[in-house]
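Only a single protein chain was left out; the remaining protein chains are all shown in position.
Letters A, B and C mark the chains in the order given here, with residues in each chain numbered from 1 onward.
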Amino acid sequence: MFNRKSHVLLAFFLVNLLLVGLLFVHARVVQQKNRVSFLEKRKIVKELQLTDLCIFTDARYTRHPSMADSNTPFQDHPLSLEHFPSGSLMVLPPHLRPHGNE
Amino acid sequence: MTMSAFEKHRHVIDFTLSSLLRRKGKNFSLLAVYTFVIFLVASVMFLTHSIKEDAYMVLTDAPEITVQKLMAGRHDLIPLSYMEPIREIRGVQSVEPRLWGYYFDGTNKANYTLVVKKEMNNTPGAISVGNGVARNLLVKENGIIPFKAYDGSYLFLKIKDVFSSESELVSSDLILISEQDFRKIFAFPPDVATDLVLRVRNPRELTTIATKINQMFPDTRPILREEILRTYEAVFDWRGGLVIIILWGAALAFVILAWDRATGLSAEEKREIGILKAIGWETSDVLLMKFWEGAVISFSAFSFGLLLAYAHVYFASFILFESTIKGWSIIYPQFRLTPFVSIYQIATLFFLTVVPYTVTTIAPSWRAATIDPDMVMRA
Amino acid sequence: MIFHGPILGLLLGSLLVSFMLVYSAFYAVQILLRWDMRSGSEIQLGLERRTYLISVLITYALGFQLLSLFLFIYTADHLAPLFVGAMCAAGSLNVNPWGYPTIVLKIVNFILGAVWLVINFTDNRAWDYPLIRKKYALLLCIAPLILAETIFQTAYSAGLHPNIITSCCGTLFTADAAGVTSGIIALPPIPLAVTFYTLMGATLICGVYYRRAGKGVTLFSILSSLTFLASGVALISFIPLYFYELPTHHCPFCLLHKEYLYVGYALYLAFLGGVISGLGVGILKPFSGVESLKGVVPGIQRRLALASLVSNGISLLIVVYGVLSSNLILLD
Partner (left out) sequence: MIRLNEIRKVFNTGKPNEFVALQGINLTIEAHRAVALTGPSGSGKTTLLSILGCMARPTAGRILLGDREITSLPERFLTEIRRSTFGFIFQQYNLIKGISVLENVMIPAYPTGEKHASLKERATKLLNLFNVGSKADSKPEWLSGGEAQRVAIARALINNPSVIVADEPTAHLDTRLSLELMAILKDLKEEGKTLLIASHDPIVHSSEVVDRVVAMRDGQMQ
């Protein structure tokens, strides 16, 4: 079977495709598994009437981006350098940017 | 495809592979860089996509409309007297005040989100904390946290329970507190709330209701849940200057490397192609070989990069990007994202990486393929 | 402008394809001006070599075009939640006037590119390259269309302003009034269904007749092109109705969704395959008289006709299956 390099390549391609296919399967399985914790999170959101995810906690406008206001100094800087790494990963909410929704 | 064309491809693949393997050092270093670029781009894509999906799924139960009051363009506390007229609007199911705010813990330099939960009003002095807060303060259930109120006095609140670590994506920095304690800590006037949240019976009426609120109270800003979801969608479409600059820097370096590798044919390679052409290979046969060369390298790099990125984001908790996301926050939510893979992401990744790589190799391949066959005789 | 991975990918892809086409067009001009098969001069030898490069460039460009067509539709679909009133790609393509023209250009360019490759393939079988000027003249026509597509697509992307939390004073609600209409004009399904089936049937019969008797090339080619146009119209009039089982949902793009088992991809590819090979048969007809192509053209035409028959057969099967298995019954 593997006496020709083209056979080896074919096998290599197939193994890789299989592995990539497994990613899809894995993602599916984990999605199913996480359903419970999703429901828990949704319950918290519903009970506490939350509007934002807790991903960046370093600045107020990154913690609650949808509820952000404009009284934090420097946050309308183009790169939101007040809190550099997350501030630049997380764009400033559009209503705080000089050109609105662009 | 006829049988002989198929056999021809196999022959060419045989030869291409031996030719690639003969230049191991060069080709493996190319493969490594290529894989790394794909890995980076794919990691960012997986990460942002999962956060978006999570936001979408978790926030579907967020309040339909949030009403903020504005004062001179700033977020202001909303009078509770606004509630009654809003409740009168047709289609509004309920209106509730929300009391929440940020509490900066000076000793730990961490920022918490304090949220009033009605049920806690019966047990003043007790709080529930997010797992991130507990981790940061090294406290457990029944532990006591001192809060410095705005009048300078101290409040000692007892932890009743801690949120599960699974829920950190929404609860990591939360502290649930009773209304009495909340108003005491912030010296919060009794007749106002942070904002108002509405439940609406018919989703089609959302915009109408929002418009009515806006007409009734021109100093308010109604925020729709759909807008929040859309904004999350837009915000996480990776615009992150840092990430993009790094990625494009890496991509550029890679393209230069690819270009250099592809253009700089060594004398040995030139001679080899010359021989092939002299003994009966046609230009398009050499082009076919170059096509397979690119296909093997691109395919390998693509699948390795994809697999590594998946492992990185979903198994290793995006360790390479951790500091980027963490920023200076003291409370760093530890959440495992739910994996999402789609053909769409893969196609996007293909366009961002394989297409430019392939384009840079076309001309050099052609240049190699059109070497004069009599070159080997003249040399 | 949306900084969105797929959009960046599409823009990058289009830019590269345009670059490849412009480069090819530059040498197309050289070939039109200076090609002289009888000469063994270095200029001629150089130009002959360039033709290899151009073939490769166009082949890759065509592959990218096909992928980008689907990626574009999919992206439009994916972006729909960002726009108030857009339910799927049909709506988000209508966000600004560039969306639909981009799609149309993408399809036209793909077909033209494929036809070019058919001509190129045929020409390369003849020792004197008899079609060289014609094919490079055609290339000069395709290049501006590709550029136009890139410009349209860029304009479309640049004009995407998602309805996100836009302001503090409720401008969103005025924007909503002029929001996205769902875009696809409903066409009367029954007459169009009749037209579609008639043309499709005629094409298949004519194709079989051509394969048997070797006659009717022109008619077959014209019929396949008409069938393609009819399929396009059918895709926004009656085909989706059966798949969605909704008498009002005319969107041809939702067929690409998982709910419908991605049947849209097969259908689109089959329609495209049918028109390309059908057109190819007709395009080659005038060249069957060329001395050096006499032995080559009929064989290629027969293979193309077969491909066209297979593609059209597959699309017909898919449509018929959709109609028969549907719970929807159209009454006019």
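In this section, a contact is a pair of C-beta atoms (placed from the backbone, for glycine too) under 8 Å apart; a residue touches a chain by one contact, two chains touch by 3 or more.
Just so we're clear, the structure is a prediction, and the values are computed from it rather than from any experiment.
From the touch rule at the top of the page, work out which displayed chains the omitted chain touches.
Counted over the whole complex, the chain not pictured touches B, C.
Pick out which of B:A278, B:A295 or B:I346 touches the chain that's been left out of the picture.
Looking across B:A278, B:A295 or B:I346, the contact with the absent chain belongs to B:A278.
Mind pulling the chain C residues that touch the left-out chain?
Residues 37-43, 45, 48-49, 124, 127-129 of chain C touch the chain absent from view.
Since one chain isn't shown, list which residues of chain B touch it in the complete complex.
2-8, 10-12, 14-15, 18, 22, 271-272, 275-285, 372-374, 376-379
Just so we're on the same page, only the chains that are shown with their structure count from here on.
Comparing B-C against A-B, which pair counts more contacting C-beta pairs?
Between B-C and A-B, contacts are more numerous in A-B.
Provide the C-alpha centroid distance between chain A and chain B, rounded to the nearest whole angstrom.
About 3 Å separates the centre of chain A from that of chain B.
If you average the CA atoms of chain B and of chain C, how far apart do the two points sit, in angstrom?
The answer is 33 Å.
List, in ascending order, every residue of chain C touching at least 2 other chains.
Residues 162-165, 168 of chain C touch two or more partner chains.
In chain A, which residues are in touch with two or more of the other chains?
In chain A, residues 66, 93-94 touch at least two other chains, as defined above.
Taking the complex as given, what residues does chain C use to touch chain B?
Interface residues on chain C, with respect to chain B: 2-6, 8-10, 12-13, 16, 19-20, 49, 52-53, 55-57, 60, 64, 67-68, 70-71, 74-75, 78, 81-82, 84, 162-165, 168-170, 172-173, 176.
Can you tell me which positions in chain A touch chain B when the two form their complex?
Residue list for chain A touching chain B: 4-6, 8-9, 12-13, 16-17, 19-20, 23-24, 26-27, 30-31, 34, 37-38, 40-60, 62-67, 69-71, 79, 83-91, 93-94.
Quick check: in the complex, which residue numbers of chain B touch chain C?
The touching residues are 45, 48, 70, 73, 207, 210-211, 214, 218, 221-223, 226-231, 233-234, 237-239, 283-284, 287, 344-345, 347-352, 355-356, 358-359, 362-363, 365-366, 369-370.
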